[in-house]
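Missing here is one protein chain; the remaining ones are kept as they sit in the complex.
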Amino acid sequence: MSEATAPKVFIAGKPVEGVHEVHEHVSPISSYVKVFGALLVLTALTYGVSYMDLGNASLPVAMIVAFAKASLVCMYFMHLKYDDRYNVFVFISTILFVAIFFTFTIFDLMQRDAVNPEQDTFFRANFGEAFGFQPPEPPEGAEAGGHGHE
Amino acid sequence: MNLSTLFLAMAPAKDAPLPPNDAKGGPWSMPIQASTFAPETDAIYLFILVLCLISFVGIIGATLYFMRAYRRRSPDQKTSSITHNGKVEFLWSAIPAVLLVVIFLWSEVAFMKQVVPPSDAIDIRVKGQKWFWTAEYPANPGVQLNNEIIVPVGVPVRVTLTSEDVIHSFFIPAFRIKRDAVPGRYTTVWFEATRPGDYNLFCAEYCGDQHSEMRGVVHVLPLDEYEAALEEAGRLELEQGESLAAFGERIYTRKGCNACHSTDGTTKTGPSWKGIYGADRTFADGSSGKVDDNYIRESILEPNAKVVAGFTPQMPSFQGQLNDDQITALIEFMKTLK
Amino acid sequence: MSDKSKGSVAPDVPATEPSFWEADKGLASWLFTLDHKRLGVMYLVSTMIFLFVGGAAALLLRTELLTPEGDIFSATVYNKLFTVHGAVMVFLVIIPSVPGALGNFLLPLMLGAKDVAFPRLNLLSFWVYTLGAMFFLYTLFAGGLDTGWTFYTPYSSTTGTSVVSATLGAFILGFSSILTGLNFIVTVHKMRAPGLTWNRLPLFVWGIYATAVIQILATPVLAITLLLITIERTLNIGIFDPAMGGDPVLFQHFFWFYSHPAVYIMILPGFAIESELIAVHSRKHIFGYKAIALSSVAIAIISFLVWGHHMFVSGQSELAGVIFSFLTFAVAVPTAIKVFSWVATLYKGSIEFNTPMLYGLMFIFTFSIGGLTGLFLGSLATDVHLHDTYFVVAHFHYVMMGGTIIAFIGGIHHWWSKMFGVNYSEKAAKIGALLVFIGFNMTFFNQFILGQQGMPRRYYTYLPQFQQQHVLSTIGAYILGAGLLWTAIYLIHSLRRGEKATSNPWHGVSLEWHTQSPPIQHNFHGTPVVTSDPYDFPEIDRTGETDRH
Partner (left out) sequence: MSAIATAEHPEHLAHHFDTLEQQAAAAKLGMWLFLATEILMFSGLFLGYFIIRMFYPEMVLEAHEYLSKTAGGVNTVVLITSSFTMALAVRAAQVGDQKNLIRNLIFTIGFAGVFMVVKYFEYSAKFEHGMLPGKFYHAWDHGYYIEGLPHIFFGLYFCMTGLHGIHVLVGIGVLTWILLRAKKGEFGPSYYTPVENVGLYWHLVDLVWIFLFPLLYLVR
């Protein structure tokens, strides 16, 4: 560096004193342990809930628990809670764009037979004969999903 | 000044009858309006065109005027200190927004009319396949047309589309309709022809080598002639006094064999039929055999059984589309091709 | 609001110190450079080479289309040629060119920084671009690709041509785009010179920033889509291929979710350059700075909501089509605001008709046609007739070629002296501009008529009634090709025999004009301090200060 003494350093117009320090939040070990425990509990919860037969409510419940665990990891383990606001904005806008991608695509797939009933999706039985991929019919004896031999 | 004559001399004369010319109204006009949708689609097209011309003349006119009025006359020519003008900027965002909403609404209404078929429409099932259309009429079983669709005038027709292999697109410019034929599902499009005549049918979604050959003709006939023409088109039998080979040649063109097999020796997607009868062929699996009646019959019904070496197994099976005497007629026709 | 302080045109900085060209010599110093300026030059050279490769493919296509019958090549070769034209132009030229060449070179200069935030990632981005290009070249030799640049399944999952090497090539090029975008966002956020607040950023930086945002948010979805095509072809898992139970329209959703924002990755840098050209050469403050800056970001966001207008007739549900059509009109408004603001910038300016300004004005002409014809394709009823016809081909060529490439050539002329320290010959450049303008319009305006009459696109043979427009279009294509070749010739000639350029030939105000041409390795001596708006030209008459509102 050609200057003799360290220049008054500016960033975006504001002078900066400590050229050397890095000001970052250091959270105590106890907060990590608490979050870790919560994550284990939530995992056990979602594992247990899967055995109860919730029918089609099981997807939303699993998603809520997963979001809870994800937000715990993001806020504490990834320091989003104490971080520069722009990183949070980047993370939230990513989730927003993933949501846009999902909603429009799934909306289209659900509305296909809204106007013309027979436009709904169907798929032929003779699958992949071009690749010689022929699932044989199950023999009468074996009920669907039988636990086969090794 | 028609430059095409300059180049037509080079192109070999095409033997097939010239396909219909939808754009009779000269180079700048839209195709003929031959369906109930056409007038409204053209009206929307014209409305957007007028809006675009006005704004285009406005933009380019202003640019040209400013270029002339404010060209640099002296190196230190003073310029205005305007940096923005809230009112003007609001106007030139609000007015386009309103006009755009108007375009959207009108176009959306017209689209919804195009999409909901009336219940009393004639049903036609069209199947797109690598490089030809097959139309079937559930109301007249046994009628099967290749690259041809016969529809009555003034009666709504609902076309249910599917495809055997890749995505094709059922496009009739004169009716202003287009719908993709997606493999693995049905899609529907409907129209009501208003003018008798022949109109072009194109495949608009890229589907491989012969994508541009996958053309057809839509015959619009008055109602009374429609039934008779359909019957006649469906019937593909030996006429009195017609030789078996001539009947075979009719099948060759009607069933779309010409799309892949030429009769003058040039190999297209399939081997040429010139001098094929009785010749020896080596097949893809290394074995070889003589091209006799059984081989031809087998190749028509199960094309992938013995594929000639160097060709891809792309031929669809014609099981149920060709009866026995039609196949014998085809064999007779092949014998004549030395 | 622009600042009251007096605009300071950069004084002429004599090129005393060794520029980044002479900083160090040898091939290794170029191949492993961390200097954003050298990477910018390397991107410029490689994208221009591929522009001519893609252009040559286009000329071959146009020659074939002179006659209704196919007589020069076979159908397969024709299909492979239009795929080469599409894939090379999209993935190798128009997406990396402006951000890679001008963005890399100018962003640190305009921000007053010494380099981009992550120089090594910048070098990695160029190497990943070269690797991706290698895959494309391999595809050419391995029998070519005939699926079109859109890779629609089930054609792409069942065709015999080498799809996997092309999808892997595009997959790798996606990472080059992500790395560039990531680099620019962090650079703009963290490395602005003192005094350079968001309202004083040149509009070029705003445009490149908005492009970088789209590159970050859209390209990964292309990565997973291409990965799924490769897996579909090798394992046939059946997510897109209907023969195995998949849904091809689902592929179109995946593909267009990237590809529509990608067309904004292509046009936003064109807007970015256009704002600079119009303002500097009419010596007047850009009209509506905030409107243009915010509409860049607005376009970046709304571009993610409109991809369904590519699929109105492709089996997408009608209700989804209606929603996508409405949102497509929403994205037209910010674009219109930009064009009107540029024209308003000319009002009461002092316009000098040098070559960059000619290309800037040409951009207004061609992009207006491109943008307005988008309305026909955004509205449902007319799109049913016009979809997949030559009308669409003409529309996107008017926006991509008439928009980005013409703005890019204007930008190259505008900053040529800054990059290479020499001046090109104005007379030759004006001839080139005329040829490009005539050739371009003659080639593509006829295709609107073809499309309106219902000629489908990607056709190897066509009906005789369309031949007249095709012949005119082919002649135009040759004129356009000649114009671009001529431009390349006189620019390369100027490198050897061009006379030395001063550091600020156009009397610009933004930071890149405050250093010598070509700049030194570390761009500036010490950190420049920004005190005014980048469009505060001395010619602006401030006496009528009171009427400012």
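The chains carry the letters A, B and C, assigned in the order they are written, with residues numbered from 1 in each.
Quick note on the criterion: a residue touches a chain if its C-beta (ideal position, glycine included) is under 8 Å from a C-beta of that chain, and two chains touch if they have at least 3 such contacts.
Computed from a predicted structure; not experimentally measured.
Seen in the complete assembly, the chain not on display touches A, C.
When the missing chain is restored to the complex, the residue among C:Leu109, C:Leu168 or C:Met191 that touches it is C:Met191. In the full complex, subunit C touches the hidden chain at residues 113-115, 117-119, 121, 178, 181-183, 185-186, 189-191, 216-217, 219-221, 223-225, 227-228, 231, 235-239, 244-247, 250, 254, 522, 527. Counting over the whole complex, subunit A has residues 1, 5-6, 9-11, 16, 18-24, 26-27, 29, 32, 35-36, 39-40, 43, 46-47, 49-50, 53-56, 58-59, 62-63, 65-66, 69-70, 73-74, 76-78, 83-84, 86-87, 90-91, 93-95, 97-98, 101-102, 105-106, 109-110, 121, 123, 127-128, 131-133, 135-136, 138, 142, 144-150 touching the chain that is not drawn.
Everything below uses one rule, namely that only the chains that are shown with their structure count from here on.
Our note on geometry: subunit A versus subunit B, Cα centroid distance of 44 Å, whole angstroms. Note on chain placement: the centre of subunit B and the centre of subunit C lie 34 Å apart, centres being C-alpha means. Among all residues of subunit B, those that touch two or more other chains are 115, 184-185, 187.
Shared interface positions of subunit A, i.e. residues touching 2 or more other chains, are given as 115, 119, 121, 123-124. The residues of subunit B lying in touch with subunit A in their complex are 115-117, 160, 184-188. Against subunit A, the residues of subunit C that register as touching in their complex are 158, 189, 192, 194-197, 217, 221, 236, 238, 242-245, 247, 249-250, 253, 257, 304-305, 307-308, 315-320, 323-324, 526-527, 529.
Taken together, the subunit B residues at the contact with subunit C in this complex read 2-4, 6-8, 10-12, 14, 18-19, 21-23, 27-31, 37, 40-41, 44-45, 48-49, 51-52, 55-56, 59-60, 62-63, 66-67, 70-73, 76-86, 88-89, 92-93, 96-97, 100-101, 103-104, 106-108, 110-112, 114-115, 165-167, 169, 171, 173-174, 176-180, 182-185, 187, 200, 202-213, 215, 312.
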